[in-house]
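Okay, structure first, notes after.
Omission of a single protein chain aside, the complex is shown with its protein chains in their original locations.
Presenting chain A:
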Amino acid sequence: MRRNTGSHRSRAVVLVAVAALGAGLLSGCADDGDSGSGKSGGGGDDGGKTKITLGLFGTMGFQEAGLYDEYMKDHPDIKIEQTVIERNENYYPQLLNHLSTGSGLADVQGIEVANIAEVVQTQADKFVDLSKTPGVKKSNWLDWKWQQGLSKDGKAIGLGTDIGPMAICYRKDLFQKAGLPTDRDKVAQLWAGDWDKYVDAGKKYMKKAPKSTAFVDSAGGVFNAVIAGSAERYYDKSGKVIYKDSPAVKDAWDVAAKAATGKMTAKLQQFQKTWDQGYANGQFATVSCPPWMLGYIQSKAGDKAKDQWDVAAAPKPGNWGGTFLGVPQAGQHKEEAAKLVAWLTAPEQQAKLFKERGSWPSAQASYSLPDVKDAKHPYFAGAPIGSIFTEAAKGIPVQVLGPKDQIINQNLVDIGLLQVDQQGKSPEQGWKAATKTIDNALDQ
């Protein structure tokens, strides 16, 4: 009998233990979420220091350029940590998700230019107004870059870091074999002012093209370069989607389609493994390149192509890419984070970032600094990229951005032009396929 009750008791103990374990595990999960968000929310003092976290994407290079170390040296009570997601397509939905739940956010979040309009229009109340942070001076930035980060009621929710003025990178050795000029000024004159002239140069190149090379990497790349130079693209000023009738889109589409149907592309898709192989094997002679792409070309084309690549001005100036930094309201160290953002985006730091990582400053005040003004790129035959990109940056039109720019652009390039370039469809078929996909994507 006593043994019997004993076993009852131990059974009860087991039951309680199991229940506790179950509950503990469940609440453990919840705890995990909490502490996770607390951690990335910048909470927790690290040995008496305030920890500021940055959530970034791609290769923004603040850490690599030594900017965090410098800041921490000047501010011994601050500790900076960053988490980086490689691709913005994966980063951005996560950012939206975190913003709506108010957890899991870093103290500072990066925002790509393709998403800035959507963030400004739909998430403005979740970000801190940075315009009043000490050290932030509106006149430091190119005016259009400053405007892009403003909400409707004039709050600066994102401060600009880099921009992407466009040039054309070209292979001198291939140009020479094809009977085209190799001097960067003469090359720029080949197509100055008109993208059609660029296509004409392509025709000339293809007549005498070295074996298994093409004039340009991809039709999609050409499209991106042309569209980058126009003010009104996919949206008009009132925020209406107009890409189907937009003259700028039609121009860019026609130039890119001409390049594809004229068989002057290497039929590649940008940022794919095959594109990297194209660089390594010298498969194409030109590519439209913002400053942030120079390092990419250098790493993919490798040492054997050193001094073969050069940089010439693009037919028309345009902007491709660029980033903003914002401070979410849900962060725990908003003030400290805002100060850090102000410092990181100041002209001096942007110039340093350019010197170390090749990100072109959006702070016009830094264009007169010697690190920027006199910059030459050793890999690209010592091309004076400082003056080339400063010229291009000055000519960038004030672009009208819209919330779904990225989706419209990606489908025009990765569906429409890809079909024309790689699947042998006519430009009309490609256009139809792209617009169908875009309509489906924009329809709510």
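By definition in this document, a contact is a pair of C-beta atoms (placed from the backbone, for glycine too) under 8 Å apart; a residue touches a chain by one contact, two chains touch by 3 or more; residues count from 1.
Note that contacts and distances are computed from a predicted model.
Undergrad: Could you tell me which of "Transglutaminase family protein", "ABC transporter permease", "SusC/RagA family TonB-linked outer membrane protein" or "Hydantoinase/oxoprolinase family protein" is the UniProt name of the chain missing from the displayed complex?
TA: Matching "Transglutaminase family protein", "ABC transporter permease", "SusC/RagA family TonB-linked outer membrane protein" or "Hydantoinase/oxoprolinase family protein" to the record, the invisible chain is "ABC transporter permease".
Undergrad: Decide which residue listed in A:T50, A:T161 or A:Q283 touches the omitted chain of the complex.
TA: A:Q283
Undergrad: Of A:T265, A:S362 or A:T437, which one is in contact with the hidden chain?
TA: Considering all chains, including the one not shown, the answer is A:T437.
Undergrad: Among A:T83, A:S100 or A:Q176, which residue is in touch with the absent chain?
TA: Final answer for the missing-chain contact: A:S100.
Undergrad: Could you please point out the chain A residues that touch the chain left off the display?
TA: 1, 4-5, 8, 11, 15, 18-19, 21-22, 25-26, 29, 87, 89, 93, 96-97, 100, 118, 122-123, 267, 269-274, 277-278, 281, 283, 407, 410-411, 414-415, 418-419, 422-423, 433, 436-437, 440-442, 444
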